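What follows is a structure written as structure tokens; I'll ask about it next.
A single protein chain has been omitted from the complex, and every remaining protein chain is retained in its original position.
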Amino acid sequence: MDTAFDVERIRKDFPVLSRELPGGRPLVYLDSGNSSQKPVQVIETMREHLAVHYANVGRAMHVLGAESTEAYEAAREKVAAFVGAPSRDEIVFTKNASEALNLVAYAFGNPINEDPRFTMGPGDEIVISEMEHHSNIVPWQLLARRTGATLKWFSVTDEGRLDLSNLDELVTERTKIVSIAHQSNVLGTVNPVARVLERVRQAGALMMLDASQSVPHKPVDVTALDVDFLAFTGHKAVGPSGIGVLWARAELLDAMPPFLGGGEMIEAVWMDRSTYAPAPHKFEAGTPPIVEAVGLGAAVDYLSSVGMDAIAAHERELTRYALEALGEVPGLRVVGPTDLQDRGGTVSFTLEGIHPHDVGQIMDDEFGVAVRVGHHCARPLHLRFGIPATTRASFYLYNTPAEIDALVRGLHHVRKVFA
Amino acid sequence: MDTAFDVERIRKDFPVLSRELPGGRPLVYLDSGNSSQKPVQVIETMREHLAVHYANVGRAMHVLGAESTEAYEAAREKVAAFVGAPSRDEIVFTKNASEALNLVAYAFGNPINEDPRFTMGPGDEIVISEMEHHSNIVPWQLLARRTGATLKWFSVTDEGRLDLSNLDELVTERTKIVSIAHQSNVLGTVNPVARVLERVRQAGALMMLDASQSVPHKPVDVTALDVDFLAFTGHKAVGPSGIGVLWARAELLDAMPPFLGGGEMIEAVWMDRSTYAPAPHKFEAGTPPIVEAVGLGAAVDYLSSVGMDAIAAHERELTRYALEALGEVPGLRVVGPTDLQDRGGTVSFTLEGIHPHDVGQIMDDEFGVAVRVGHHCARPLHLRFGIPATTRASFYLYNTPAEIDALVRGLHHVRKVFA
Amino acid sequence: MIAESMYQELILEHYKHPQGRGLRDPFDAEVHHVNPTCGDEITMRVKLGDGDKVEDVSYDGQGCSISQAAASVLHELATGSTVGETLAVVEEFTRLMQGRGQVEPDEDVLGDAVAFAGVAKFPARVKCALLAWMAYKDALARSAS
Partner (left out) sequence: MIAESMYQELILEHYKHPQGRGLRDPFDAEVHHVNPTCGDEITMRVKLGDGDKVEDVSYDGQGCSISQAAASVLHELATGSTVGETLAVVEEFTRLMQGRGQVEPDEDVLGDAVAFAGVAKFPARVKCALLAWMAYKDALARSAS
């Protein structure tokens, strides 16, 4: 392992990692792709804000209001810097990645809207992929049903890669938006954004990235990616629940109709009409997740202090180690790339003749190994591979090779139980 | 004051109340109508959940997942009991009251929907009131614009009461939904729900209550109120930011189309279609505000342990005291009822010749008195009274008569500064 | 080990050696149930006889050990009993499963099915345990009509 990266020191920052589970089992947390654990730096920042700096933001003119607003807006600034956004005003706080994806989907085909980029009706097309999380499928299905537009999708190859062979037929001048995962939450695959984007630009469409599984794990720079929208979620990035992020180009935020209406997203309100605040506030109706944004600010500070490059390198080593070790378990089949090329630290697999639900439960019950089992909110991808479910181990900065050893030991035991 | 109600003991639960502001000022927090402070019971519950019980909910099969899910669903049960909901499945967690109001507004006029109660188009009518918070105005304006329906509203009398004189003309068989505040966030007025509801039922329409300002302050029972939808928000009820609640009758939740699409709101997903989970999960797309819901559960536990009747009685005494004391400040005019009949602990006023922004700033700067100044997200109500802004003092369980004395002292000083 | 509360010897035994598996003729009703969230499936046939007697419960399906073992245990309990008796068991089993681990199971009613008590603590698995039992209830309703 990278010697500069002191995983034991990092583990001390995460209180739960030294927790003993009922029955005296140690915790081996390999479910960060589902949601990550939180360092004491985030927890304490939130506790302190709640205890002595809390008030509503924006509206209040007193000391607490000013402190709370400052902390909330500082978090926006931190997040903007973290993903390389040209302006903090391009960062919209949502409750999770799903809301961010829906916010963009609802911008299309809204009769209120006049910008041609966001009109949507029969004949218009939306393109997603077969490896998407439900949160990047269902909003577009609902949009297609509301507007009569057509939903299309990229297939996935047997190796778990985006099938780009029909890119030019899929993305055409009828396409209004292409939305795909930056990194798959099942396969670990990192998608070739630049190649897709090139075609999207030719077609004159917009492009969104679901970066829920990339932003927490490696350096992501929206300016370098050059896409139009990007969504991610705080709870997978050592931040709290209840906070997500939509980044979008300023001019697109300007062009989009409002989504949720209410306090703080307005400029002036009469009974019969309203004018709206400039972005990002235009999309932040009501009291925002204040403490959660502040917590996310502390989370990106934490990740930055460790270093995103170092985190990515650490996860790469863990993935290499895991792919090797899992390869030796009889009957185990990895679903997704088995090499390290363009893949992150998420490894899903099947174990012959044993249902993942049984794998997961015994791993937890007997070894304290927390893996995720099921379709991981990517049912169409599992249908594509003809399997109802997989077992998924996902790694983060606090995981160790010893934990992967525990996983493998557990799998051998599971095989014995069901032999 | 009520002797059984030990406000000094309660104050000790709220860390910020013993905080000294810069310059050695004590904090006099009279802005709970904007957002309330948090007791250590809520803060600690959240801290502990984040530190040692956190994982994603619903999907995970390991110990942490089970603990987190249990805590999240237990919070739903607590909230259901707190507002007298017949079933915990009628409690939908949102990010704030605004999302809850928008969720219901987006249920109307959605081409996906087939239930006649939720169709909406030209000729259909929506009824709100002139005293609404922007969060109960803008969603309906946007709905009217999307669908071509007509937005109408109740006027407000000079005394700050809902003008019901034209109730029968306003609410007719063309009306599909009536949405009004249970208690005004500016006037303090508690609206006559039963009288309006009677007419709504005659007209065959649905009725929503914006209970953001009532649920935190007095016993509220959805079964007794007998309305169809009710929204409130955690941060005004000693709970965290990032969490709100929609209560709705089970059969209406069933009839409504989904709003946000994504993980956890589905039953099964194919690339081209999906089936949806039963309510409440149908309306909780993506990872919910887990820790925030758990915090809200602790908040309603806290409020219940003090007793909502006792809290209401305490606030009533504070309001009586404040109305009397403020009545003696020269040039001060209360906007809203000046008696205690059907009114809560929110008192807004103007001070002749002095702009509320100046009042608020000097109160804070020199006395540490936190009041809210502006239009309090109720601009149409201020337009109706012909004033750009008011100063608002709002009380909660932790406030004392001495704090009202400080407010009054401050106002006298403000008058001197600007004399 | 906590595992023992869930993967009882009896459950594993039924999973590895399912009783009465396979679809048989004759039957009064056949139903097909799916748990869409995890993909578990079951096809179940019921044959009723005189005096409300359950003559045969035959089934086929795929899924985790819990769902498969539950079907096997159900077959054993139901075959030869009366409809009334089995409905009482179904009801008690459902109550136990939906009790989030807070319900004290009635062993006299449940018999071998009490082995599933540990499942109730895992909301994600409750549906697996109930799949066959809900299918059975459905099949009974269809036989009657």
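Points worth noting:
As written, the chains take the letters A, B and C, and residue 1 is the first residue of each chain.
Here is the rule we use: contacts are C-beta pairs under 8 Å (C-beta built on N, C-alpha and C of every residue); 3 or more make two chains touch, one makes a residue touch a chain.
Bear in mind the structure is a predicted one, so any value in this text is a computation, not a measurement.
One chain is not depicted; across the entire complex it touches A, B.
Screening B:Arg88, B:Arg145, B:His355 or B:Arg409 for touch with the missing chain picks out B:His355. Interface with the hidden chain, as seen from subunit A, comprises residues 58-61, 65-66, 69-70, 73, 267-268, 275. What subunit B contributes to its contact with the hidden chain is residues 22-23, 355-358, 361-362, 365-366, 374-375, 382, 388-389, 417-418.
Criterion: only the chains that are shown with their structure count from here on.
Averaged Cα coordinates give subunit A a centre that lies 38 Å from the centre of subunit C. Looking at subunit C, residues 37, 122, 124-125 sit in touch with two or more other chains.
Residue positions 59-61, 65, 268 of subunit B each touch two or more of the other chains.
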